[in-house]
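Shown here: the complex without one of its protein chains, the others still in place.
Now for chain A:
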Amino acid sequence: MTVMTDPPKESFRLSMLIYDTRYRAITIQVVALLGFAAFFGWLIWNTSNNLAALGKEPSFRFLWEPAGYDINQRLLDYNSQSPHIRAAFIGVLNTLVIAVLGCITATVIGVLVGVLRLSKNWVVSRLMAVYVEMFRNVPVLLWIVLAMAIMIEIPPGPREFRGDNATASVSLFGTVAVTNRGIYVPDPKFDGGLGDLPVGASSTDAACAAYYDGSEGLVDINPACGTFQISLDFLAIVALLAGTLYISRRIKQRADDIQEKTGDRPTTWYIRLAVVVVPMVILLYLLGLYFTVPELKGFNFKDGLHLRNSLIALWLALSLYTAAFIAEIVRAGILAISKGQTEAASALGLSAGRTMSLVVLPQALRVIIPPLISNYLNLTKNSSLAIAVGYMDLTGTLMGVTLNQTGRELETVLLGMLIYLSISLTISMAMNWYNESIKLQER
């Protein structure tokens, strides 16, 4: 008879850390973590040694010192006495401006080109292919510099608009002046505006009140008392827009309900359009909207909204470049939808337009959105090339002039990278959330 014995008690040996797959994973990870920590510590140790040798204490105190330089395009109040951190913030806003403008135009152009490239029309599809290949295969920096050169070299100078025998004239019925110093377009102003809403200010403070008189922007920050005021006109427009859009949405939902019940869909597009447009027109009329037309005064145009060359060049080059990539994505997305879907839709009796909007596009969007996100991110990151044409974005302010003036390369570059990183992560989070919401709902 055999005697049942307990299986031998497995004692832990040191070699099991390497040879036993149960422990090996832990060993590898601990080693990796230690290696990483050692490497990081080594970097920090080197850095502190080097900075001590240079006599620089790492500190972000310089951010609150006066910047001492001017920024030509600013969405908020800024002057050369403002602190560096404010200059950096103006730079971030400029980055966001170019990113938003660029993403919108790139999407519009890209979708158009992508669809046209699939056209059966040989001339049109070839032309679009040439556009796509031309822009995709040449560096974006070259396009930006080229666009800047075009903006400076080709349009006439303001001088040529002057006099009776002027060689240049203000185009589009005298409203848009294209000059080599930038493009001047009509500027919207409010006649009977509602005034400003001060936030966090006591109206008795004389210094604050005096400052408020002269300001006109959407949001003005008062450096004297650290408070800010918001234009009530702006708030009214935003509130009205939000309200009417909500009503328009409800009308659409009602139409959907009726269609569910009866099978007939009431035509609602003109009601929905009117609901949004008519109140807005009335509000703008009540606020006394008028446009100031650019006029030549002295050596330059005044009274219009000045779009600088650097902005236009960057915007144009980035959107055309990114549009070429988006066009390819859209094309691939549409091609990915099998022909059976279109055929089934037409068998159901849907028109070509409704086939596109109800069947093909919703499915193609699922293929299109993820690479589209990464292209938006690329555009945002490429906007840092603004430094090549002197557009004062985050790279131009914080990592450009501020770095050179203060000599704080470690702090400025790391802070700049951190800001870019958070912009990128925010965009990709928002777009991924959108992507989730349109994803195929599976069981």
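Brief remarks follow.
Just so it is clear, a residue touches a chain if its C-beta (ideal position, glycine included) is under 8 Å from a C-beta of that chain, and two chains touch if they have at least 3 such contacts; residues count from 1.
Convention: contacts and distances are computed from a predicted model.
UniProt lists the omitted chain of the complex under the protein name "Amino acid ABC transporter permease" (options: "Cytochrome d ubiquinol oxidase subunit II", "Amino acid ABC transporter permease", "Phosphonate C-P lyase system protein PhnL" or "Dihydroorotate dehydrogenase B (NAD(+)), electron transfer subunit").
Among A:Leu14, A:Val123, A:Ala242 or A:Ala347, the one in contact with the hidden chain is A:Val123. Across the entire complex, the residue among A:Phe36, A:Phe60, A:Tyr246 or A:Tyr434 in touch with the chain not shown is A:Phe36.
Per the touch definition above, the residue from A:Asn50, A:Thr292 or A:Ser338 contacting the chain not shown is A:Asn50.
Against the chain not displayed here, chain A makes contact via residues 18-19, 25, 28-30, 32-33, 36, 43, 46-47, 49-51, 53, 116, 119-124, 127, 133-134, 136-142, 145-146, 149, 153, 377, 381-382, 384-385, 387-388, 395, 399, 403, 409-410, 413, 416-417, 420-421, 424-425.
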